[in-house]
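Dropping a structure here in structure tokens format, bear with me for questions.
Apart from one protein chain that is not included, each protein chain of the complex appears where it belongs.
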Amino acid sequence: MYSQNKILELRNLKKYYPVYGGVLRRVKNHVKALDGIDLDIYRGECVGVVGESGCGKTTASKAIVRLHTPTAGRILFHRNGRDDGESITDISRLKRGALKRKGIREKLQMVFQDPSTSLNPRMLVKHIITEPLREYTDLSSREMENRVVELLNMVGLSKTHLMRYPHEFSGGQRQRIAVARAIASHPEFLVLDEPTSALDVSVQAQILNLLLSLRDKFNLTYLFVTHHLLVVKYISTRIVVMYLGKIVEMSGTKDLFATPFHPYTFALLSGIPIPGSEQRMKRIVLSGDVPNPLNPPRGCRFHTRCPFAFKQCGDEEPGLEEIAPGHFSACHLKSRSRQKVRDKFGNGM
Amino acid sequence: MGNILEIKNLVVNFYTYEGVVKALNDVSFSVDHGSTFGLVGESGCGKSVTARAIMRIIQEPGRIESGQVILYPETVDGNGSVDLLKQSEAYMEDLRGNQISMIFQEPNAALNPIMSIGDQVAESFLFHQKQILCETILSELSDGQHRPSKAVLMCLKTIYGKAADDGDSFFFKLLGSVPFLRNWDRRLKSVAIRRAVSLIGKLGIPQPERIVNLYPHNLSGGMKQRIVIAIGLASNPLLLIADEATSNLDVTIQAQILELLKILKKDGISSILLITHDLGVVAETCDRVGVMYAGNICEIADVREVFEAPLHPYTRALLKSVPKINQDDRLASIPGNVPNLVNPPSGCRFHPRCMAALPICRHEAPALVNAHGRHLVACHNSSVA
Partner (left out) sequence: MNLSRNPRIREFKFTLSRIFSNPSAIIGSLLLLFFVTVAVLAPVIAPPKNHRNPYIIPHKGYSSVPKPPNKENIFGTTAGQYDIFYGAVWGTRTAFRIGIIVVAIAFVLGAGMGTVAGYYGGAVDETIMRVVDVFFAIPFLVLTMAIVVAFGRGLDNIIVALTLVVWRRYARVMRAGVLTVRDQEYVQAAKTIGVSDTKIMLRHILPNAVFPVMVIAFMDVGSMVITAAFLSFVGLGAARGYADWGQMVALARNYIVGPADDPLRYWYTIVFPGGCIILFVLAWNLFGDALRDAFDPKMRRR
């Protein structure tokens, strides 16, 4: 399915946003948006990241493309086909200029959630897509235009769309333009932050299929962020479940849907509204809301909502452990969670 | 089962400077008494406009051009129907939030941040159900559980008796401004709060006695949305319209609301018009479904029929384009884009994207006809699989 070549390693990645308060606007506290993430991403795979709003998905995406500097931790980028000491670069602290000089900037690109705000409303499509070309190639203006048309064709648009403003397009078409811009610099790694959430249902499938075919064509690696579980199931080869700035479960897509381990994942999966009369498991309704990341619960962060929480959960934070091959979960119950779910909710998973 | 609401040939246009947005083009459907009717479709297809047209709260520059919105207040015996589009504005003001309640996407916008949860729900009771509350008090007074002196009892009985008749009369306004007597409705308020507690409890929120003293910012998104639903239900409406009431919520919070909607349905608390773009939500909560596309209703059927044997090409394509839990092959996407309603395609508005289009589709709009049973479809070629 994918090679064993890593492209990116996240090591204990943290991002704390300061919260100011008081008359002097001193730093009063920190939002722990990302609190120690470890993740290896291999070339050619599509890692899906799911979790509720505010769990740190966007923060993680933006850290990877270095839209902000993480508070702590390392982001190791592995260059293709280099076996010398230069092959691995820690990009977590590189300045924007250095990132570009080392030729890494163009390899890591991002597609944003809302195409109506990620395209400059005062630029023509042609200039939007030329922008990366101007940074990374020295084509003549004629060649540049040909390349733009080629890119537009790749994402299913045509030459007639060249001289138009973003507002003259539908949401799906705008997202295609955003994808064209992101692949213009021949990236190896694309971060997709909820690329279909702002789109219509019928158009969502178009974009998903486009992303899949581009991945095959250019051997791209994706980090696909979404809160939509069925979308992530469709597109990803591996899934990371996040809760309050931490990874709680991580495994191959099939495994995660067939045999989840973490109680939070159970709740997420059982909460999916399913079209049609397919067999579904009994819904596990969690009480309450995601706790405030300003002061996350002690111990297991999920214990305030977990239907199986016991004494140890409030005191001791569970680590991410490999419970089955390639299947990690951060819960004191480990694999016993399945039995508990079956006992309590009678779900035959 | 009779209808609670029937919409006939509704046409709504928006007169914008870009041109006339033909937002609703001959929309007809009906909601059965005590059932949940789901209206699905992609963004901009006219779901919200339909809801707003029912409530007659279409914003400028929109106009309801023609059609009927018929409410059947006395559904059981089938007589007594009102065409809401023919009523006065005063009548509609009375009806909104009373016989028809509406819940919107954003719970924060619907709640007053500086009023306690209990007061907000109680206020809705006080506003819409004063008479019933007064009668409760009167019966409690005659029960004789409380033992005020005879004279006071007499006074209270008179006052609440009067309030039950017409609680908004000038007399009560006057009373409300007299010191000492101003608090005549203390009992009323406490009954309303008691009602609020029991309603909130019924909606599946734990410890309602504690919740009523909290303020909106103390609650989670899902709880807030449930409180909004409680406020909507406090008036004991004939119809509850929920416009994308779960769309902005997280999966686990959405699950809470979906469970609640199921409870409402099971207990027959109210008829519901549920508007959403999420087919999964529809499948889980609705009895009947209307599928909309570009200002038209293309198919109406019972929920199982829609998902198992859809007749309209758009419904079929839509179902194929959402990822399933057991999706293994590629998704089938619908080519093209949702049309611009200033210049909708001629004939069947779906024809430029339709796989089953016939030559006739280009110039003749199909009518919504009964295919079989209670399965309605608007398509010239619905028999093609």
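Order of writing sets the chain letters: A and B. Residues in each chain are counted from 1.
Quick note on the criterion: a residue touches a chain if its C-beta (ideal position, glycine included) is under 8 Å from a C-beta of that chain, and two chains touch if they have at least 3 such contacts.
Please read these numbers as outputs of a predicted model, since none were measured by experiment.
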In the full complex, which of A:Leu13, A:Leu34, A:Ile75 or A:Met110 touches the chain missing from this view?
-> A:Met110
Among A:His167, A:His186, A:Lys254 or A:Lys311, which residue is in touch with the absent chain?
-> A:His167
Which of A:Ala63, A:Ile91, A:Val155 or A:Ala178 touches the chain that is not shown?
-> A:Ala178
Looking at A:Asp38, A:Glu131, A:Glu145 or A:Glu317, which makes contact with the chain not pictured?
-> A:Glu131
Missing-partner contacts on chain A, residue numbers | 62, 65-67, 96, 99-100, 105-106, 108-110, 112-114, 117-124, 131-132, 135-136, 163-165, 167, 178, 181, 185
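Heads up, the rule we're going with is that only the chains that are shown with their structure count from here on.
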Distance in whole angstrom between the CA centres of chain A and chain B is 35
Residues of chain A defined as touching chain B within the complex | 52-53, 170, 172-173, 200-206, 208-209, 212, 227, 229-231, 233-234, 257, 267-268, 270-278, 280, 283-290, 305
In the complex formed with chain A, which residues of chain B make contact?
-> 42-43, 206, 219-223, 250-256, 258-259, 277-284, 304, 307-308, 317-319, 321-327, 330-335, 337-338
